[in-house]
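Of the protein chains in this complex, one is absent; all others appear in place.
Chain naming follows the written order as A and B, and within any one chain the residues start at number 1.
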Amino acid sequence: MRILMPILFLLLAPLAGGLLDGMDRKISARMQRRVGPPILQPFYDVQKLFAKQRIVVTNSQTFLMITYMVLIIFTGCMFYSGVDMLMCFFMLSTAGIFLYFSAVVTDSPYSYIGGQRELFQEMCCEPAVLLTALGFYILEGSFQTSDLIKADRSAILALPGFFVAFLFILTIKMRKSPFDESTSHHPHQELVKGVTTELGGSNLALFQITEWYENVLMLSVVALFILNKNPWSILCAVLVVLATYFLEILIDNTSARMKSQKMLQLSWAVTIAAAGVNLVILILVR
Amino acid sequence: MANVKRSPWLLHYDASSCNGCDIEVLASLTPVYDAERFGVVNTADPMQADILLVTGGVNAQSAEVVKQLYDQMARPKVVVAVGVCACTGGVFKDCYNINGGVDTVIPVDVYVPGCAARPESIIDGIVKAVAIFQERSDKHDKYVKEHGESARDTSDPDAAARDGNPADFFNALGKKPQEHTDHKEEK
Partner (left out) sequence: MWWSIPFLIIFPMCIGALLYCIHVQKVRKGIAYVATPAIMAATIDLVVTYFNHGGQPVDLYVNVPAASHFITAGEIALMIFVTWKCIRAKKYWISLLSIVPTIMIVNMEFKLGEMEAAHIRVDHLSLLMCLIVAFVGGLITIYAMGYMDGYHQHHTEVPERRHFFFMVVYVFIGAMFGFVLSSDLVWIDFFWETTSVCSFLLIGYTQSEEAVTNSFRALWMNLLGGTALAFGIVYFETAAKASTLQALVQNSQDGVRAAAICVMLMAFAALTKAAQLPFSTWLIGAMVAPTPSSALLHSATMVKAGIYILFRLAPAMSGTMTGYFIAGIGGFTFFMTSVIAIGQVDAKKVLAYSTISNLGLMVACAGIGRPETIWAGVFLMMFHAISKSLMFQDVGATENCLHSRHLEDMHGLLYRLPKLAVFMFIGIAGMYLAPFGMLISKWSALRASVDSKNVLVILFIVFGSATTSFYWSKWLGKIISRTMHNEPVKDITKKNEMVSLSIHAVAMVALCALFPVVSNIYVHPLLAETFGTYTDVLSSGIMNMLVILILVVFLVPLVAYLSSRQLHTNMKLSYMNGANCGNDNTFTDSFGDPKKLHMANDYFTERIGRHALMVPCQLAVTAAIVVMFCIVLGGVA
């Protein structure tokens, strides 16, 4: 199990992530009354990107991008091998810093601003992410994901506040509107493509794949809120994950970009109001 | 051979257009025409684009910009001139400040006529451009197959020929790319 799951993650996560991305584009198009691209569109895009030249503004971009990708994948494998969840989250933020590096190392205006905002987004997310791990720890007395999935009851019953806070920052983590601060998925915005502005060809493909891995990892945390020792909970978790993803698409399509400082206020306020209050209650009850 | 024709990403640049064609370009991405069903994405970034869509004639200010955007795109790449101004300079052809069509500064592969060009013809132009894109990509892949993987990312002169060499293009047209600055001031 400890070996099998990381390998499955390594192989299947990009497939799942790509499919979810394709569904995202299809559903978004339908919400706008368009036909939309085929479900497999993200894979076509990545295939094309690999066929193109690798272009850079400065050579170190490539190695920073590769490091970012490998660290994210490694974190995901760690998570799936059932080890310490808090450690995984620390690792995730370390990996995120390499994305920031790859953006600022270019010293190009849009990429630099995107990098700054990426960092800002990290700051918005980190409390909620760390608190999530702590919530699980209080509940089950362990940070090990392998222990958490064997719980008697789904964690969400005791951790609804943590779940809400995590859902909130999920939008930031997925870089979706209204929090698509660091890179915009839609054109004609003030920061062009943010952190990815200076990435072209296969470097952009690497970024795309990494994003799939990261999304799957984040959604796995959502699933962890549902999973318990009953095998049927897996089906339930999948449904909840899909519903979550649909919710993200809906928010993405119905909201406009928010100012970054507003994002900070809002995300921290939600973190405290939801996860913080839940934490207090949990500690008082236990 | 990589199948690239399903994922043409556009870069739209307004050289000096009256905005008529620009609106139509955007219209072709809206629900009525929905170019995204062909995988078209309107990206704002030349580094990520495959097809450069230029509207309006080229003038002194925009000539350098068009060249630079073209240069920043990764090979293989295709250029589409949208609207009669971008094709030839249109009604502004003889204006003191207009160089002429886009093909006075960069090689153009597809000309979409019209004032303003209709969304249908723009999509038609994009579809033509996609075919060229695929063809160039195939040549590129073949070259990579022959010369090893490292050849993909080199910018040797042969690669330029495969992807559409500006010099060849201008030779075939029988004219030289215009230098915008001194040329106009001498008049």
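Operating definition for what follows: a residue touches a chain if its C-beta (ideal position, glycine included) is under 8 Å from a C-beta of that chain, and two chains touch if they have at least 3 such contacts.
As the structure is a computational prediction, the values presented were derived from the model and not from experiment.
Enquirer: Out of A:Met5, A:Ile39 or A:Ile97, which is the one that touches the chain we can't see?
Expert: Considering the complete complex, A:Ile97 is the one touching the chain left out.
Enquirer: Taking the full complex into account, find the residue in B:Tyr13, B:Tyr33, B:Tyr111 or B:Tyr143 that is in contact with the omitted chain.
Expert: Touches the omitted chain: B:Tyr13.
Enquirer: Quick one: say which of A:Ser28, A:Gln41, A:Thr106 or A:Thr171 touches the chain that got left out.
Expert: A:Thr106
Enquirer: List every residue of chain A that touches the chain not included in the displayed model.
Expert: 53-60, 62-64, 66-67, 70-71, 74, 78, 83-84, 86-87, 90-91, 93-94, 97-98, 100-101, 104-112, 115-116, 119-120, 122-127, 130-131, 134, 137-138, 143, 192, 197-198, 200, 261, 268, 272, 276, 279-280, 283
Enquirer: Can you name the residues of chain B that touch the chain not displayed here?
Expert: 13, 45-47, 61, 64-66, 68-69, 71-72, 74, 150-155
Convention: only the chains that are shown with their structure count from here on.
Enquirer: Taking each chain's centre as the mean position of its Cα atoms, how many Å separate chain A from chain B?
Expert: Taking the mean C-alpha position of each chain, the two centres sit 35 Å apart.
Enquirer: Which residues of chain B touch chain A in their complex?
Expert: On the chain B side, the touching residues are 2-4, 6-7, 9, 30-31, 34, 36-39, 41-45, 47-48, 50, 72, 74-76, 137, 140-141, 152-153, 155.
Enquirer: Under the stated contact criterion, what part of chain A meets chain B in this complex?
Expert: Those in contact with chain B are residues 25, 29, 32-38, 41, 44-45, 47-48, 50-55, 187-189, 192-193, 196-201, 204.
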